[in-house]
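These notes are about the structure you will find just below.
Only one protein chain is missing; all other protein chains are in place.
Up next, chain A:
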């Protein structure tokens, strides 16, 4: 069993490149060049220098003592929240902008949900002096206002996606349309392990720095280079892909994914794709997808804009299908409780997305000697308005 992409761009039955012919030249150019570019020593050097000096890597692996005491196990937090711009998203945008430059592109388009990927994209565009357009659902523009301001301050143009559900899915549609209309000079920086091959694999490789560091850090701290559990939230699945990557073939590590159940899996207001989805095609790949019997995409719901997506990356669909990863559905309420708990037990305010991963802890039943690594994908600054309102602060 392999969990890596095959030469046709598939993870088992999921993946592929279901794109209109208008996008074929760009995606094909990327497909034939990405590995070669990523393996160039000059690329590796530039990528790692920027991760160190600009992003602030390696991010710490923090032993969360009070949380560990509460759940009677050994909990470590992988502090992606300490990345420059506040989330893991920047690992991928640094990588992709270096690829874009080597492909001779001078304009960047991106989609964003919570605004974290948009901010991370606007940031690297400012750093490299490239023009940046970010599509964001009109509803998300309202609920993530601070990130909109950040993107604008960084010089990006933020365009509201007014179609469909006016959230992440529609922002992705608009970004793809923008790319169709500007095929020659523009690179599309997708923000998660979704989209047509080679995006899921490329993004997973850029994010894999997370698990690479976890291995080294656990070795230093605990004398073993694998945890018993790795927990991560899954919107499209990029932080989870990065946190799982180097443990995919490590049978001693259980991979745990947290999906946004919204108000609950059975309520019709949910974004828990593995519970509610069926195999289908959206945004260029075959994966699990929330859809009607007629194949129309269902508008998802989650309190967390970054998890409010009707699909998951094809790699995660494969991990689910093969049983390699175990998926939990976490409600808005559970995530809010866990966000408050982490804030008060450890002095860290997590992003709402990451709070979904934390909320698996009460259900996990890990043993006292076991090591649990939680990927804390981002910090909660962007979610303060929601926390204020929902936690009555």
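FYI, a residue touches a chain if its C-beta (ideal position, glycine included) is under 8 Å from a C-beta of that chain, and two chains touch if they have at least 3 such contacts; residues count from 1.
Here is the rule we go by: contacts and distances are computed from a predicted model.
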Name per UniProt, for the chain absent here [options: "Xylose transport system permease protein XylH", "Tryptophan synthase alpha chain", "Sugar ABC transporter ATP-binding protein" or "NAD(P)/FAD-dependent oxidoreductase"]: "Tryptophan synthase alpha chain"
Options A:103, A:180 or A:265, residue touching the unrepresented chain: A:180
Among the options A:55, A:151, A:297 or A:319, which residue touches the chain absent from this view? A:297
Thinking of the whole complex, not just what is shown, which of A:5, A:19 or A:234 touches the missing chain? A:19
Residue ranges of chain A at the interface with the undisplayed chain: 16-22, 24-25, 163-164, 169-170, 173, 176-177, 180-184, 278-284, 289, 291, 293-297
